[in-house]
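Read the structure below first, then the notes.
For this depiction, one protein chain was excluded, whereas all remaining protein chains were kept in their positions.
So that you can tell them apart, the chains are marked A and B in the order they are listed, and the count of residues begins at 1 in each.
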Amino acid sequence: MKASFFQRGGYSAPQEIRSTWPIPPVRYNPEFGLRSLHHAIEQCELADSLGFDWVSFSEHHYMTTVAPNPALAAAAVAARVRRAQIAMIGHNLTLNNPIRVAEELAMLDTLSNGRLVVGFLRGTPNEFQVYSVNPAESRDLALESMELILRAWTEPVPFSWEGRHFQYRTVAVWPRPVQQPYPRCYVLGGSRDSAEFAARHHLGLGVAYVPFPFFSQLVTYYRERCVAAGWQPTADDILYRGAVCIAKTEEQAQQDATRCVLKNLNVMMRDGVSEAVARLDPARMNMAKMEEFSIARFVGTPDMIVRQIRECKEQGGAGVIDFGFHVPGLTHDEVMLRMELFGAEVLPRIREI
Amino acid sequence: MSSAPQRTDELAVTFIERFVQAGGLEIRYLEAGQGTPVVVLHGSDGLTSSPLNNLLARRFRVIAFEIPGFGQSAGQERPRLMRDLAQTLTEAGAAIGLERYGLVSTTNSAPLVLWQAIDAPERIDALVLISPLALVPEGRIASSTHDPALERKLGEVKTATLVLLGTKDEVIPPETGRMYVERIPNCYYALVYDAGHAIEAERPEALFTAVRDFLEQRETFIVSRKNTVINP
Partner (left out) sequence: MKTSFFCTNSYLSAEAFRYQGWPTPPALFRSEVGLRSVELALEQAKLADELGFDWVSCSEHHYTPLLQTPNANVFAAALSQVVRRAKIAVLGPLVSMNNPVRIAEELAMLDQLSGGRLVVLFLRGTPNEFLAYDTNPDETRARTQEASVLITRALTEPQPFSWEGRFYRFPTVSVWPGPIQRPHPPLYYSGNSLESASFAAAHHLGLGVSFYPPHLVAQMTDHYKQECARHGWESTPDQILYRCFVAVGEDDQEAAALNAKFFVGDGAANLFRGRGAAVPPPTQTQAGFGLGELRFRGGPDTVVRQITEFHETTGVGAIDVAFGGAGLTFQESMKSMRLFATEVLPRIRHVGAGVARPQEPTGAAVSA
């Protein structure tokens, strides 16, 4: 079992910021912002030294995070973290020019000495408001974007692209990724077409935050599609992303977990969650329920968490878990302590899972 | 994006049936539209009604030849070699009175247009090859239309050429486009997203946009001329 440290790029302020979206820029304190980035880099360096296999980055806008383009955070961290893989999970495909995404990821592969891992994220409905994208188009847009990115990495000669959402008459990305033909990729999403795309293109599948039974269903579907496409995925092809609340006692961990609900995250973290919730309980899908949805999937003492990780493997076949330690309200030092506890008492025991 | 794309209006254009003598054969063709002439050669389905031709006829004078050996022209004895058949079609164009024209092929009529560009370059403004079956990717079996003599001479094609392939093409892998770029000096290669081998049937407007722009602008079709002003 591989472990990834999800560096969410949170904004470290003495007091938690609660706000409707968007948070006015005037509330941004540059000193805290500077500190936030130092904290982010420190956490990545700690993760590297503790033995996490990857450090990962994700795109969020206009909220209490400091990485609207995670590629910049990844580039900076790649210069400081020399061993762990640099995982871009990832660019929000519906907000971005796919050629530019292909170029940035290729640059990151060269900047990280060939350690890049890629996760294709579709993005969530509220994020679409950032650059004013029509949510109804997002699925088709993301699918076309992924296909164009893969082509842009692999065509040896300049070519044109006549798409539905994108038209480019000259594509000839340079540099190319250094990993050939391209880095390991995962398609993130809780939907059938994500699984289908991944299967068809021999890519991995990534699922975020959903309860394990639903994860299991998705992976089963993905495996079927892979077989139909003529190949068998291994554990390394299956990624799960979830939040961790680790403590010496169960009570302490549960306390942390109650804070890991969507509404406390200022509403933005929804990779596949809304679809997942609807599938699980369509009759009760409403805003109140979603706001109370907890992203904490690994909660408890180290022993309990090791068991939960085993469950994640048994139910969904995950070979990589991307762990987020971002409990709202925790200070940087508190996060580091939890990481150290995890590194000492969980990491060594999950290698052979 | 300013406005939603328009659906194809397939009823708008009426093609007139005509005949011309060339190379000892009577060649049937359909014609519609005005302006710059564009000769379109059909694929293995023969000369049928075509969404692409309908769209092209709003912008160009479209001449769609029925290739000898197909449809109503089936009975005649046609030249055995592709090159000779291409020559006949060039003569047919001349007989109609065409001096310079754009030339479009579909699937296996690609060798015919490539030979015309090699043997009569002064007549051809631009070449467009839609899902061409002239080059065989490695490891594949050559079709009956494959012409090794043509492959050797592709370097002589000076005409600006556009190759279009659908990303879901299961007859020829779309990567084959690169092979044309590597062999033909002034060649461009476009992938049409989410279209199979019969691009025209699935995404006629996208195909029309690329073909129209290339026929009108040739190499400079890569330069965007879109007006993206939202409000003045």
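The definition used in the following text is that contacts are C-beta pairs under 8 Å (C-beta built on N, C-alpha and C of every residue); 3 or more make two chains touch, one makes a residue touch a chain.
What you see is a predicted model, and the numbers here were worked out from it, not measured in a lab.
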Margin query: For the chain left out of this view, which of A:76, A:261, A:336 or A:353 touches it?
Written below: A:76
Margin query: Using the document's contact rule, name the residues of chain B that touch the chain not shown here.
Written below: 219-220, 222-232
Check: Taking the full complex into account, what residues of chain A touch the chain not shown?
Finding: 11, 22-26, 28, 30, 33-34, 36-37, 61-69, 71-73, 75-76, 78-80, 95-97, 99-100, 103-104, 107-108, 110-111, 113-114, 129-132, 155-158, 167-170, 172-176, 178-180
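Quick note on the criterion: only the chains that are shown with their structure count from here on.
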Item checked: Intercentroid distance (Cα basis), chain B paired with chain A, Å -> 45
Item checked: Residue numbers on chain A that touch chain B, as the complex places them -> 144, 147-148, 151, 155-164, 166-167, 169-170
Checklist line | Touch list for chain B against partner chain A, complex | finding: 164, 167, 175, 177-178, 181-182, 188-194, 203, 206-207, 209-210, 221-224
